[in-house]
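Here the complex is missing one protein chain, while the rest keep their positions.
Here is chain A:
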Amino acid sequence: MQSAVDLGRAGLPSQMRRMPRRRAAPWLVTTAVLVALFALLPLAFIVWIAVQTGWETVSALVFRPRVGELLVNTTLLVLLTVPIAIVLSVALAWLTERSDLPGARLWAWLCVAPLAIPAFVHSYAWITMVPGLHGLWAGVLVSVIAYFPFLYLPISAALRRLDPALEDAAAALGLGPWRVFWRVVLPQLRLAICGGSLLVGLHLLAEYGLYVFIRFDTFTTAIVDQFQSTFNGPAANMLAGVLVTCCFVLLGLEVLVRGEERYARVGAGAARYQQRTNLGRATTPGLLLLVVTTLLALGVPFITIGRWLIAGGAEVWRLDEIGLALGQTLFLALAGALLATVAAMPMAWISIRAPGPLQRLLEGCNYIVGSLPGVVIALALVTITVRIALPLYQTLFTILVAYALMFLPRALVSLRASIAQAPVELERAASSLGRRPLNALWSTTIRLSAPGAAAGMALVALGIMNELTATQMLAPNGTRTLAMAFWSYSSEIDYASAAPYAFIMVAMSLPLTWLLYVQSKRMAGR
C-alpha cells in the first residue's frame, strides 16, 4: 500500500521547485545521507552475496528451469493483471468523476475501500468461497480485485484535475466525445496510469499470502519456501536477486513510458469546474459495472468473513489470544511508524527547504528501497544479522528497521507535502515578531505540519499492520501479530478461527483507507 507515495510522484506539480535554494544545516544533511545509505544496505548485501558466492554457483542457481518457470509465471501475472486493472480503473474513475451516475461520491469511496482488506484476506475469502480456485487466472482475478484501487486513486485524481477547457477546445475543433476522450483525456492520464501500474506491478512481485492460498508460484512465494526449507542459503538469496532485477525492470519501464513530459495545466487562472456527462441509457451498464466490482471486491470478503464468524460462533473469539495479538500489532505498528517518520524528517525538510541534486539522489535511494518486496529486505536483514551481528537477529530492533526501510517513502511523501504547506515566510514572520529560532520553528512549521506527519504515520502503521512476510522472517520469537495469527490458522484450514483476525484487520484499516481517500482528494486540490 504505497498509493500515497505514488500520488506524490504521479506528476503533481511540486511546489518546492520554485522555492529559492537555501543551505541546509550540515547535521541535517549528514543524517539524511546516513538514512539513505542505511536504506541501501539490503541492496548492497544482495550484490555482496552474489560476488561472494561466485559466478559458477550463481549461474547454476539462476539459470535453471525452476527459475524460468517462476519468471514465466510472474511475467504472465503482471502482463495480464496490469492491463485489466488499467481498463477497469479508467472506466470506474470516469464513471465516478465525470458522469452523472447516481451516488457517484459513494461509489468513489467504495472503489477505494478494497484497500482496507489485506490482499491475503481477499484470497482467503475467494478460496473459501470457491475452493477449486487456483492457478494463473485465479491469481489474475484476485490480484485485479485486490490492487485496482492503486490505479483508481491516481487516475480519478488526475481526471478531477484535468482542465475542462481542453476538452471544450477539442470539441470546438470538430472532435466527437469518443475521439476527445482518446486524443485529449487519455493521453493526459498517462502519468497517473504509469504511476499506478508501477505500484500494482510492484505489489504483484512482492505479495506472498495471496498466491499461496491459490497455489500459484511466484518469486516471492518461492523465496519464502526456500527460506523455510534451507534458511538463508544462497538459493534464496539468488532468487531474491532475480526478483530485485524484476523490480528494477518495472521501475525502468515506468520511467521509459512516462518520459519527461509535463502534463500540468498550461496557463494561468483557476480551472473551471468540470461538467458531468449525462449518461442517459448508459446509466444501467455503468451502475452494473460498479455493482459487480463492489460485490467482487467488497462483497466476497465481507460475506466470507461474516459467514465464518457466524459459523465459528463465540468460541472463535479467544479474547486472551486476540488481545495479545492486537496489542503486539499495535505496538509494532506505532513503533515502526514513529521510527519511519523520524527517519524521514531530515530528508523531508531538506527536500522542501533546500532542494538540490544531492537531495534528489538521496530521495531516489529511499524510493528504490521502498519499492523492494518485503521478502527481499527481510532476507537481507536476516543475512546481515546472522553473519555480522547475530545478537540482533530476530530482535525488535531489526524488525522495526525493516519496517522503516519498507515504509519510509510513505512517511516521506506525507511529511514533505505538509512541510510544503508551511511556507518558510511564516517562520521568518515569527522570528521578526520576536520568537527565538527554535520557538519560531515550533510555533509555525512544526505546528502546521503535524497533521500531515500524523497522516503519514497512520499510513505507515496501516502498512505494518497488514505486513506478513517480513514479520514472519524477522520478528522476535513468540511474536504473533494479527496477520501472523490469521495466517497460521488459515494455513491449518481453520478458517473460522482465522475470521476474527481478518475482521479486526479490516475494521482497523477502514478508517486509514478513508484517510488515504481524503488525502488523494486534497492532493488533487479539491
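Details
One rule holds for everything that comes next: contacts are C-beta pairs under 8 Å (C-beta built on N, C-alpha and C of every residue); 3 or more make two chains touch, one makes a residue touch a chain; residues count from 1.
Rule of thumb we're sticking to: contacts and distances are computed from a predicted model.
For the chain that is left out, the UniProt protein name among "ABC transporter ATP-binding protein", "YCII-related domain-containing protein", "Molybdopterin converting factor small subunit" or "Methionine biosynthesis protein MetW" is "ABC transporter ATP-binding protein".
Check A:D168, A:D225, A:E321 or A:D494 against the missing chain and you find that the one touching it is A:D168.
Check A:L61, A:V184 or A:I384 against the missing chain and you find that the one touching it is A:V184.
Of the residues in chain A, those that touch the hidden partner chain are 163, 165-166, 168-177, 180, 183-184, 187-188, 190, 261-269, 275.
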